[in-house]
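So that we are looking at the same thing, I have put the structure below in structure tokens.
The complex is shown incomplete by one protein chain, all other protein chains being positioned as in the whole.
Our next item is chain A:
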Amino acid sequence: MGTKDRYERLREQATTSERDSSPHTLLAVVSLAISLLLLAPLIWVFLRAGEIEFARAVELLTSDTTVSVTLNTLALVTGVTVASILIGVPLAILTAQTDLPFKRFWTITSALPLVVPSYIGAFAFVSAFGPRGVLADLLSPLGIEQIPTIYGLHGAILVLTLFTYPYVFLTTRASLLSFDGTVVEAARTLNHTRWEAFRRVTLPQIAPGIAAGALLVALYTLSDFGTPAIMQYDVFTRMIYNEFGARRLDYASVLSMLLLVMALGILAVESRLNAGRDGAYVSSGSRRPGLIRLGYWKGPALLFCGAIASLCLVLPVGILLQWLLRSGTGYSGGGFTFDAAYAWNSVGLAAAAAAICVVAALPIAYLSARGSSGFSSLPERATYVGYAVPGVVLGLALVYLGLRYVPFLYQSVILLVFAYVIRFLPQAVGTTESSILQVDPSYIEAARSLGYHPLSAFRKVVLPLVAPGIAAGAALVFLTTMKELPATLMLRPTGFETFVTYIWLVQGAGYYGQAAVPALVLVGLSGLSMLVILRREDTS
């Protein structure tokens, strides 16, 4: 009884004193500076939009096409987000909390689809399930001449979900791993059924993680051009892309502004869903939850994991191999010789982006998780805006601003990495924040009462506990940077090629066979990094 009182008191103290302490002011200043720096390039969108006549802008924004394409986009974003949660959360629970056989293997296969560029995934699905595709060829001897079309909304949702659900998987898994399983056991001893325990104890705990992943999925879907284009589904990015193609940058920027508004809308929805998360953290620690025994659910669980892995990995890899075998010797590809330097360029860029994102994410995530005022989440919210901007818009913005204001950085690696940080920082912020939320603030206070400086208390107590979240964030940034295409194309130094610029080049020229090998290497290399990160996550 006495212990409990003391604990409560200590915790109360910790909460109040930590929230008022001055380090937060510094944190706020640093975080605000970072987010302003990241948002600065978007000024270009407004500059360009300002050049257009108001009446024309209104006419464009209210046209039937704009309206229908906006509705299409919303349908796609909603569909992909919901489907990603339905796949990502069960996979995270299966690999983190159950006695699923070959858990390590399934953890890797569940995270790995993220390394497949979604446009390659989309090609693979069209090759496999399109009219006259592999499936149709297999079925036609059986007398089945017509298969349902893969094109359209359902196809776009399917492909985007399969290659983005790992966001939800990874963030949810990070939450599960840093959350104290004894609470679930306590709930179980209170006669809660397994489902009730999950709903009342686990779910509120991992909700911030799920929300962080879902937000990434929603904003990625909003900014993606390639997949909907290949799946023949008309969305917003395509209008923007066409305006750029038509060299009408003023229109493109008006449309980009509308896209930013949609991103803000998604952020607002997510904020609302996440409003109750302040109470999310409880006494948390390194104790693992007890394993849930799957029993006779083992079979269906394995089937589920296997089906997802087959669709996301076996199928695209199979199609890539088919490209490799099918490509004839029609004409030579001497100009397309792959250079080992491309691989190292990719890895170097991705590593730099990941390192910078992790460092920049910490203050922002910490402030958002621990700050008291409503404003403390502003820098965190702001970082997501850059993520929703299509790569081509950001690329052109940096070309424009780079040329005028920092010409010595134009077409330099620095500006390129800056673009990656703008686009991918929220991935690190989201995972870091959801881990921080689960660290009981009283731990820090306890450390400080033992005489530690706030910073070293943070380093000794909080950092080890949030390491899995940071690692997952770094992995996300690394992998998405490896496969980023539009900004890389526009901002890279002339003559500086990477995996994706090479793949883009050869597949654009119709050399599918030669795109296959580097694409497979890209998947393999990224997969290895994922392995390392997942391993580290378990040992911390």
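Simple rule for what comes next: contacts are C-beta pairs under 8 Å (C-beta built on N, C-alpha and C of every residue); 3 or more make two chains touch, one makes a residue touch a chain; residues count from 1.
Throughout what follows, contacts and distances are computed from a predicted model.
*Asks:* Not counting the visible chains, the remaining one has a UniProt entry; which protein name from "Extracellular solute-binding protein", "Oxalate oxidoreductase subunit beta", "Respiratory-chain NADH dehydrogenase, subunit 1" or "Methylmalonyl Co-A mutase-associated GTPase MeaB" does it give?
*Replies:* "Extracellular solute-binding protein"
*Asks:* Pick from A:Pro148, A:Gly295, A:Gly374 or A:Pro407: which residue touches the chain that isn't shown?
*Replies:* Considering all chains, including the one not shown, the answer is A:Pro407.
*Asks:* Kindly state which of the options A:Pro41, A:Gly88, A:Pro117 or A:Gly130 is in contact with the chain not pictured.
*Replies:* Of these options, the touching residue for the absent chain is A:Gly130.
*Asks:* Contacts of chain A with the missing chain: which residues?
*Replies:* 65, 130-132, 229-230, 232, 234, 238-239, 241-249, 251, 326-338, 340, 343, 347, 392, 396, 399-400, 403-404, 407, 411, 464, 467, 489-490, 494-495, 501, 504-511, 513-514, 517-518, 520-521, 524-525, 528-529, 531-532, 535-536, 539-540
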